[in-house]
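First the structure, then my questions, so here it is.
One protein chain omitted, others in place.
First chain written, first letter: the chains are A, B and C, and each begins at residue 1.
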Amino acid sequence: VKLWGGRFEESVTDAVEKFTESISFDKALYKQDIMGSKAHASMLAKQGLMSDSDRDTIIKGLEEIERQIETGQFVWRTDREDVHMNIEAALTDLVGEPAKKLHTARSRNDQVATDFRLWCRDAIDGIISRIKNLQIAMVELALQNEGLIVPGYTHLQRAQPVLLQHLLLAYVEQLERDAGRLLDCRARVNFCPLGACALAGTGLPIDRFMTSDALGFTAPMRNSIDAVSDRDFVLELLSANSITAVHLSRLGEEWVLWASEEFGFLTPSDKVSTGSSIMPQKKNPDPMELVRGKSARVIGDLVSLLVLCKGLPHAYNRDLQEDKEPVFDSVKAIVGMLEVSAEFVQNISFNRERIQKALPAGHLDATTLADYLVKKGIPFRTSHDIVGRSVALCVSRNCELQDLSLDELNSLNPIFDKDVYEYLGVENSIKKFRSYGSTGSECVAGQLDYWIDKLSISRER
Amino acid sequence: VKLWGGRFEESVTDAVEKFTESISFDKALYKQDIMGSKAHASMLAKQGLMSDSDRDTIIKGLEEIERQIETGQFVWRTDREDVHMNIEAALTDLVGEPAKKLHTARSRNDQVATDFRLWCRDAIDGIISRIKNLQIAMVELALQNEGLIVPGYTHLQRAQPVLLQHLLLAYVEQLERDAGRLLDCRARVNFCPLGACALAGTGLPIDRFMTSDALGFTAPMRNSIDAVSDRDFVLELLSANSITAVHLSRLGEEWVLWASEEFGFLTPSDKVSTGSSIMPQKKNPDPMELVRGKSARVIGDLVSLLVLCKGLPHAYNRDLQEDKEPVFDSVKAIVGMLEVSAEFVQNISFNRERIQKALPAGHLDATTLADYLVKKGIPFRTSHDIVGRSVALCVSRNCELQDLSLDELNSLNPIFDKDVYEYLGVENSIKKFRSYGSTGSECVAGQLDYWIDKLSISRER
Amino acid sequence: VKLWGGRFEESVTDAVEKFTESISFDKALYKQDIMGSKAHASMLAKQGLMSDSDRDTIIKGLEEIERQIETGQFVWRTDREDVHMNIEAALTDLVGEPAKKLHTARSRNDQVATDFRLWCRDAIDGIISRIKNLQIAMVELALQNEGLIVPGYTHLQRAQPVLLQHLLLAYVEQLERDAGRLLDCRARVNFCPLGACALAGTGLPIDRFMTSDALGFTAPMRNSIDAVSDRDFVLELLSANSITAVHLSRLGEEWVLWASEEFGFLTPSDKVSTGSSIMPQKKNPDPMELVRGKSARVIGDLVSLLVLCKGLPHAYNRDLQEDKEPVFDSVKAIVGMLEVSAEFVQNISFNRERIQKALPAGHLDATTLADYLVKKGIPFRTSHDIVGRSVALCVSRNCELQDLSLDELNSLNPIFDKDVYEYLGVENSIKKFRSYGSTGSECVAGQLDYWIDKLSISRER
Partner (left out) sequence: VKLWGGRFEESVTDAVEKFTESISFDKALYKQDIMGSKAHASMLAKQGLMSDSDRDTIIKGLEEIERQIETGQFVWRTDREDVHMNIEAALTDLVGEPAKKLHTARSRNDQVATDFRLWCRDAIDGIISRIKNLQIAMVELALQNEGLIVPGYTHLQRAQPVLLQHLLLAYVEQLERDAGRLLDCRARVNFCPLGACALAGTGLPIDRFMTSDALGFTAPMRNSIDAVSDRDFVLELLSANSITAVHLSRLGEEWVLWASEEFGFLTPSDKVSTGSSIMPQKKNPDPMELVRGKSARVIGDLVSLLVLCKGLPHAYNRDLQEDKEPVFDSVKAIVGMLEVSAEFVQNISFNRERIQKALPAGHLDATTLADYLVKKGIPFRTSHDIVGRSVALCVSRNCELQDLSLDELNSLNPIFDKDVYEYLGVENSIKKFRSYGSTGSECVAGQLDYWIDKLSISRER
């Protein structure tokens, strides 16, 4: 019989029981639930709402239940609805009468909000540590590929040459903001709803600061209705995950491209590739395809949660039970995406020779040439036009800018001098960059140093 | 070792294996996979690509595997990646050499597309049958509540009186379109990709019409690249589900409202209600809250799938492995929502007395009064204004329109005559409706007849 | 003063007026609104609810207003809220008293539903015609590129050779389903809500079949509450658009890839390319990037509408005013995407020489080689392994399969004979395909014929 059954005469139907149960997924909160109950029992005892001996019995019972759960001996029962009722009922089975005092000055509404915040806090810490690992892997990959110039793209058209290191550090920057967003979210998550009870608080003499402290929260939430109504903390977490997922989807896209026959810039090792059931030659960069693909579920999870909360009146509504699965799924996905991305980073090699061979194509030095003209005093807009016509000439002759003779260049504009050849070609071009944040070798080296320090990466290799 | 491992020297890492496996969820396709393989083997034998005896061995082996799966004896292995490889490898373990011929002229790309279309076809049939059940439950509820007038709302403000039957049939109409959408989707799902192989078809002499027929498809798909690339059939299914989910969320919202103390129009039985862990008096209409809430995941699943497919080049990309979970989840949710809604419909009673007592409030007869004036020859816009001022008078006197004396009415406009009282009051008002599709008793009775016939509901009760 | 102002004593604040107005966007419905009002007036006259002369005055007035709108003379007023009130009030200004009869037996609730369905019906027709244009452009591009073999991809890795025509027809197939989905949607859109009035119908003797016929609808909607409550018809339209958008995003992705320096398969003409403000050499395939990008808003619009409708009780709620902008935006985007895609198709050329030069890479013939072994009696799974090892050999020698000597092949398996060379190389490989729907030349030619007929494309070129 349900623990809330006093006024009920009939049980719910099987279909309703099955449809409304949450134990199949919220059992993931067991650790947080037990931790919360222990803190709550201690507080109740301290406040005289339960004897010390009842408290000790309860805590011991809860520890036994935790042990049973972790060793797979615990039987989760659908007729006991959720993780809270399963544990409380099991505790009653185990220790009897004292267990009936545990739910004093507590509702499942504040209990689940507390459990869920504790779970999210851990999840955030876990994600941040994976972000850091991926950043470190990126920086180490950069360190292994010093001096390698790759084409930089805009519109997927060759734009200007960049150092591979510079590109890798762009991902490190994005990941840093992802971590920052999670830290900000963590600060808002970390307030304690326990003691808000159903929605209004209680008349019993509880000490919410004591439970809040015991559970490592910053403080108890100030308003009991807010405490049980709102799920903005998970909306924020799933938003942060979605942004990270978008970043990773872009990395996935890029590296799938780069691993293609046509780009041929990188080769994943067998350890991070898979084959085809029909085509014997295939070797696919599946992990990064799935990293890209899994961004979809992270975004879908966020949408689910936004739709869920839209238009609900205060305070707790049963709809909110649906808040957990999207969060669990999002966190699992993002952790997997980060871990596998790091693993991929550690198992690819760049095809330096092939990259260098391909570099002359695409007029990557055109903008450097325009800057040359600017330095000679030509207004940029005019320089742009002159170089544009130079490129048109190259296209018609199927050659590169550095292949044009000085006469040919001068036919377009007399200002070209023979020092122009110091600006042409990808290697020359890369040497010219100097602005802060640019792909110039010194700038990039400085940035690398910054990240090596910040991420505490060893310089010895 | 992987079945595709010929050119590989190293195995994937554990993290990659775990991240890329799909067996944990695509095993749900085992029945379709085995059905497809049996049809494929029969075709290969008929086309001389395998002996009849190999075919028989394979089919018997597949049936044994199906038996093992359904009795829980089959061991799903993550290192065998997915349902296809698990079954093929188990078949090889079981029957040896002949099994190695099964994958002739087939790729996992066309195989999974075939399995998935078969699965979706079944899912659609299952959803449609639940829609029909809910429609029947609605009509039967209508039959039990003949003559009951309830307030009709716009903006959640009382608008005009309607027959409860009329409102219930509005839901039946929406569900009918939901079913129609699924039928249209089914017609597009039901084409056979098998034989498209990796993406280009094959040079082996297969007969795609034979397998298509054997599996109950309308025809083989005309273009092999399209056959393995596209997932529009599941996008369409999840779109249809999302629209149904929105309909059900609105029903959920309405009935949660109606079950509130403030509305008090309906009472769910204990069999479809749950209580509170802290508040002893609570009896909550949880099933309909969750019906409303679960619409969120159905929408989220659609979004996941749209995001997944966005921007992928042809043909199969590993991202597409992520197509299954949202579909499984959406179908499970929508089936549950429909079933539980029907169960709820069967377990509620309308509080006729309370509804009637509340009916006079809200001036539900104001529009009928305006129509009265129109019938007397006053232009509608002028009638609207006169009645608007009549209502203002009622508000100031805290009374209803029918409480105004003829003198008072005439003070607003001399055209009012004593026949006006035949138009005032909710019962009079409802009697006046006569337009096709309106809430007039005869119209509604006619609609009920239509649905009783269409849904083959017995008239005997 | 508002037309509904009878019972009101104060006007809404400026902020509320501005926030709640819809005239800034729903004026797009003016043509449908006037068409509906004309049909409504004719019906009212026929039913004796208005004189023929009033009807004529109203119709003439509405035509004058339509003229004013189309010549830019009409002044839309925010204080008149929406398109319906603007037109009705302007009609009253123009023709006086008779105009006050127009709103008889009509509410804005059924009026806007009618207008919007008419608008959507036109929009669907417009989209379908653009889909057909794009299909035709694709087929014509195919006809211009007979015999051109390109690499087929899975996982963006080279998989098997395919005829470019085959790939182009894959898009034609997808577009055909997109059109089919819209046609099914159109059939559900095309029912008439007019006469449902506020939500309950009316007691006035209207003829809903007459207005339904006059406006080209299949029939009046059967249930008045359903008629004004539901927006599933736009949810379905936006779902269909989203699926089309996903298809186009994939085309966009593919062609952006193919236009890159690295692929180099196609060159867009200057007419469909743009340049860079800084990099003089750039020539970007912007239209297809934007086609890909605009899929995002089409999906976002669908989500907006799903979220909007979630959890609303019956019948009309003001939230529903927000239904129009996403629909207008989605339709505009999808029309633009289809038109520009067709324009791009008509302005690209394939770089036959470069493609052919690149074809040997990637072992595209490996599966054909496996089929060769199958024909020799080797079970496919064994063949796959033998070819896998052959490819590994090629990789180690940096050569292609056709470069292996018979001795080398025989070292892997003795069954290879010299006829194997008829199966190696991309041209040989393509010749072998023969299954229905495959990339074999005859199959593709047959499919092309099918589409030329179906799309009524001239065979003369």
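Methods note: a residue touches a chain if its C-beta (ideal position, glycine included) is under 8 Å from a C-beta of that chain, and two chains touch if they have at least 3 such contacts.
Note that the coordinates shown come from a computational prediction; the quantities given were computed from them, not determined experimentally.
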Note: the excluded chain touches shown chains A, B, C
Which is it among A:S42, A:Q111, A:S249 or A:N347 that touches the chain not included here?
A:S249
The one of A:G36, A:G61, A:G195 or A:G425 in touch with the missing chain is A:G195
Among A:A259, A:L306, A:L404 or A:L424, contact with the omitted chain is made only by A:L306
For the chain left out of this view, which of C:L194, C:V303 or C:I386 touches it?
C:V303
Looking beyond the chains shown, say which of B:I278, B:A315, B:A333 or B:I378 touches the absent one.
B:I278
Of the residues A:G147, A:G216 or A:P379, which one touches the chain left out of the display?
A:P379
Residues of chain C touching the missing chain are 2-13, 15-16, 18-20, 81, 84-85, 103, 106-109, 197-198, 253, 269-284, 286-287, 289-290, 292-297, 299-308, 311, 317-322, 325-326, 336, 339-340, 343, 347
Footprint left on chain A by the chain that the document does not show
3-9, 49, 92, 97-105, 109, 152-156, 159-162, 166-167, 169-170, 173-174, 177-178, 180-181, 184, 188, 195-206, 208-209, 220-230, 232, 235-236, 239-240, 242-243, 246-247, 249-250, 252-254, 257, 292, 295-296, 299, 302-303, 306-307, 309-318, 367-368, 371, 374-375, 379-382, 384-389, 391-392, 395, 432-440, 443, 447, 450
For chain B, which residues touch the unseen chain?
151, 153-160, 256-257, 259-264, 275-286, 289, 303, 306-307, 310-312, 358, 361-363, 366-367, 369-370, 384-388, 390-391
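Criterion: only the chains that are shown with their structure count from here on.
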Using CA atom averages as chain centres, what separation in Å is found between chain B and chain C?
24
Enumerate the residues of chain A that touch no fewer than two other chains.
275-284, 286, 289, 303, 306-307, 311
